[in-house]
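Provided herewith is a single structure, encoded as structure tokens, for subsequent inquiry.
Only a single protein chain was left out; the remaining protein chains are all shown in position.
Now for subunit A:
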Amino acid sequence: MAGIVIVGAGECGLRAAFAARNAGYAGEITVIGAETTLPYERPPLSKPDAAGVIEKPITSKEALSACAIALRSGVTVTEIDRANRQLQLSVGSALGYDKLLLTTGARPRTLACPGGEHARVFRTIEDAREVFRSAGASTRVTIVGAGLIGLELAAVLIGRCAKVTVLEAGPRPLGRNVPEPFAMRLAERHRQRGVDIRCGVALRVCTAFSVVLENGQTIDTDLAVAAIGVTPNIDLAEAAGLTTQNGICVDAGLRTEDPRIFAAGDCAAVQAPDGGYRHYETWQNAQAQRDVAGANLAGGDARFSGPVWFWSDQYDLGLQGFGETEGDPAAIRDLGNGAEVRFYSNDAGQLIGAAGLGPSNAVSRDIKIAQRLAGATLDPALLADANQNMKKLLRAA
């Protein structure tokens, strides 16, 4: 019996295997992963402790064997033969499938300018080890991209290295779905700690010793890191004739147009109620989609619905948010002690997103409650009133 085969042993794929088992699937489950290590969590990679990169395995060999999940690490799937329901593997053999889940994740974009290959990327545990190995006390680091990963890296490297410069093409840091006041506050904290953030700059060339900007400035650089986002790994699906956009196109049940093939996590683009496809690159999305994929691989009819949630840790500050957080907030809740939550609603007054920034996990509870209130029509005055227990709103909704 061919059973379920999962391509990509990351957060989404590996846990989807467990989810399928928990949903009662009794057949064979095989997870194939290109990386050679036991699957690990990526978020800790950019949040190392004094001892270095934190390796947090997603599972153990014992847990895999207890659930009869076969993991084949260090093996890449090179082709999907849909007609024969069979995969070609890098090790030369073929593997049949009854149902297939693609959780191939995403790969970091590399710098397009001449010499861009001098910049390291940051996605895998090997990447992280390389970067931190090269980051000594006298190292001058240049990070390209002031997104979440670039800034998290800056926050940990400024304490270890001689100089940290962050270069951003856009007009401000964290331009993607982080409310501007929060982005500004985080940028200010970086500047206080000595990080040199420059926005609105373009790269002309990278060398082994420098990054040169279009405006002629040269930034002496011992270690350059590209943190300019990721590209979903859709090539395998594309070559098999499956529909792709910025991700492998799936319905809310995470099915592609081939009823035997599913996709989830960073590699997927999921159809939203408005018909468009949404692609997410967050850990909680991988978590939510693996549950749906696992249940449906086991024959269920689960559906994914957003909004997805994310977090980021920089210095003592914790940022969390979900959904759409563009434009003017419907309400601002001041939790005191420098913690603030902003709520966003659509034209109909329904809550569509929230974001919060504050020391450590101060905004966490309100963000969790807000996420459960998504879609509800709420009185902005109540949201803004920090003395109002948000849980009451939840009970009333």
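As a convention for this text, a contact is a pair of C-beta atoms (placed from the backbone, for glycine too) under 8 Å apart; a residue touches a chain by one contact, two chains touch by 3 or more; residues count from 1.
The rule is short, and it goes like this: contacts and distances are computed from a predicted model.
J.: Quick one: find the hidden chain's UniProt protein name among "YojF family protein", "3-isopropylmalate dehydratase small subunit", "3-phenylpropionate/trans-cinnamate dioxygenase ferredoxin subunit" or "GTP-binding protein".
T.: The missing chain's protein name, per its UniProt entry, is "3-phenylpropionate/trans-cinnamate dioxygenase ferredoxin subunit".
J.: Which residue among A:I4, A:A268 or A:I369 touches the omitted chain?
T.: Of the listed residues, the one touching the omitted chain is A:I369.
J.: Per the definition of touch given earlier, which of A:T243, A:Q287, A:Q350 or A:Q388 contacts the omitted chain?
T.: Once the missing chain is taken into account, the touching residue is A:Q287.
J.: So which bits of subunit A touch the chain we can't see?
T.: Answer for subunit A: residues 15, 18, 41, 43, 58-59, 63, 283-284, 287, 309, 311, 360-362, 364-365, 368-369, 389, 391 touch the chain left out.
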